[in-house]
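The complex appears here minus one protein chain, its other protein chains still in place.
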């Protein structure tokens, strides 16, 4: 898209661009040297005392430090994997449920006696309202609060679990709802003909949803779903609040011993960026493969718009 | 439940502080995000690379880490973020002007992080404008800036508004983290204070601050839903 915004540069323009580029690069380099490198160097932030345990294999603490960091990464990935699977399941169920309730709302239950029909209708709309409220509330709350709610609220009702499960439940409650909304908007955004055709060949509303709408919604919303998964991975870092030993928390412990916060956080940041970046690259690859597999006319366009909407839901 | 009455001022104060940082960070992120978005589509390759790098870094890093760097690496660079002590603004946003810089650090972190998502939302809007528009503009001889200014941006604005809204809502929720990085008295830190230091029961306090967040997020979400639905109808 960006290339349609300007003409292919001619020789003069290219020369100008090159000069500007070089100037900009030099400027950035000089700025970085004076504003970042010198102050840090002056404070001794580049000393091997601080960096050694992280990057120098001959340092006495190197193996120990990386063993600890590895434990943290493992814990992060375990929590993320569990939360992702749970959110996908909950999200799908919730999306289907909400759509079913919506289609039930119009039903009159003509064959049943009046009180039973009213009861069923009341039940249906009651449930619809309840799920709606749940979605609004959990979508509107910070994940930190949800995790806190789970970790400190559940024990008040006599449920005590490992911290891992508090984190997983907390993340699932929030992300499950978000995924449900992504899927639902995907299903509702499908051309109306899909549903009509399904009804015409005699599928029940439930069959229509699960056989026709849901699979298509998954496909269209894949980018949004994937970026939500990156969000889950990043959100596991909130485990430090409830003393779950994920990467950041381990980092904190290492800092307690080695007193090199900036260095440790830098390494952790790089790790997160690497993992998340490759995850999104993988997602793009899958997306492309899927798109190549089946050439449906206007679906990709919808997906392009949908992707960043929920990418913003990140912590 | 008496905590709602007894400590109403704490809830209200927390709400006000959270609102302050959200308003400031939203403005900052919109401006910075727009700049990054222009970088990402600009004709100069290094600028494009810069924009892409920015988005890649900040989208893939947990906000906690960004907050940490802002609160501890900036001081190591010798900055207390004093440039944010903007004379007029201090009157309304009192925390901007205090000697304790952590409100400013949190503001910077929230702005930097959110700007990456703002950029993506804007780009999504630009992508939604049909390429023919920009091509037609080019064939009329419009330059890159003219093209953006008169043809693409006025149209992309509509497609961007819903994603932008989602980004801002997410930012409000993300602001709950500032309490862990030295800002005393926002909504989530108040909850901590009331339950762990002053010994109030957890559930009522949690409900109280949840309401605080929902007051900000739910109406905004409802507004976005409305806009989205109207746009959907208009598109049909």
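Every chain is named by a letter (A and B) in the order it is written, and numbering of its residues begins at 1.
Convention: a contact is a pair of C-beta atoms (placed from the backbone, for glycine too) under 8 Å apart; a residue touches a chain by one contact, two chains touch by 3 or more.
In this section, contacts and distances are computed from a predicted model.
Undergrad: Identify the UniProt protein name of the omitted chain, choosing among "histidine kinase", "Spore germination protein", "Glutamate transport system substrate-binding protein" or "NADH-quinone oxidoreductase subunit N".
TA: The missing chain's protein name, per its UniProt entry, is "Glutamate transport system substrate-binding protein".
Undergrad: In the intact complex, which of the presented chains make contact with the chain not displayed?
TA: Within the full complex, the chain left out of view touches A, B.
Undergrad: Can you say which of B:90, B:135, B:192 or B:228 touches the chain missing from this structure?
TA: B:192
Undergrad: Out of A:96, A:254 or A:273, which touches the unshown chain?
TA: A:254
Undergrad: Which is it among B:95, B:123, B:138 or B:173 that touches the chain not included here?
TA: Of the candidates B:95, B:123, B:138 or B:173, B:95 is in touch with the missing chain.
Undergrad: In the complete assembly, which of A:24, A:71 or A:117 touches the absent chain?
TA: In the full complex, the listed residue that touches the missing chain is A:71.
Undergrad: Name, in rising order, the residues on chain B that touch the hidden chain in the full complex.
TA: 71-72, 75-76, 80, 94-95, 98-102, 180-182, 184-185, 189, 192-193, 195-197, 199
Undergrad: When the complex is taken as a whole, what residues of chain A touch the one chain not shown?
TA: 57-58, 60-65, 67-68, 71, 152, 155, 160, 240, 242-243, 245, 252-257, 259, 261
Convention: only the chains that are shown with their structure count from here on.
Undergrad: What whole-number Å value describes the gap between the mean CA coordinates of chain A and chain B?
TA: Spacing between the chain centres: roughly 17 Å.
Undergrad: Write out the stretch or stretches of chain A touching chain B in their complex.
TA: Touch residues, chain A against chain B: 1-2, 4-7, 9, 17, 20-21, 24-25, 35-36, 39-40, 43, 45, 136-137, 139-145, 148-149, 152-153, 156, 230, 234-235, 237-238, 240-241, 248, 261-262, 265, 268-269, 272-273, 275-277, 280, 304-305, 307-315.
Undergrad: Which of the residues in chain B come into contact with chain A in the complex?
TA: Residues of chain B touching chain A: 40-41, 43-48, 56-57, 59-65, 68-69, 72-73, 76-78, 117, 120-121, 123-124, 126-128, 131, 134-135, 138, 143-144, 147-148, 152, 159, 162-163, 166-170, 173-177, 180, 188, 191, 195, 202-203, 206, 209-210, 213-214, 217-218, 221.
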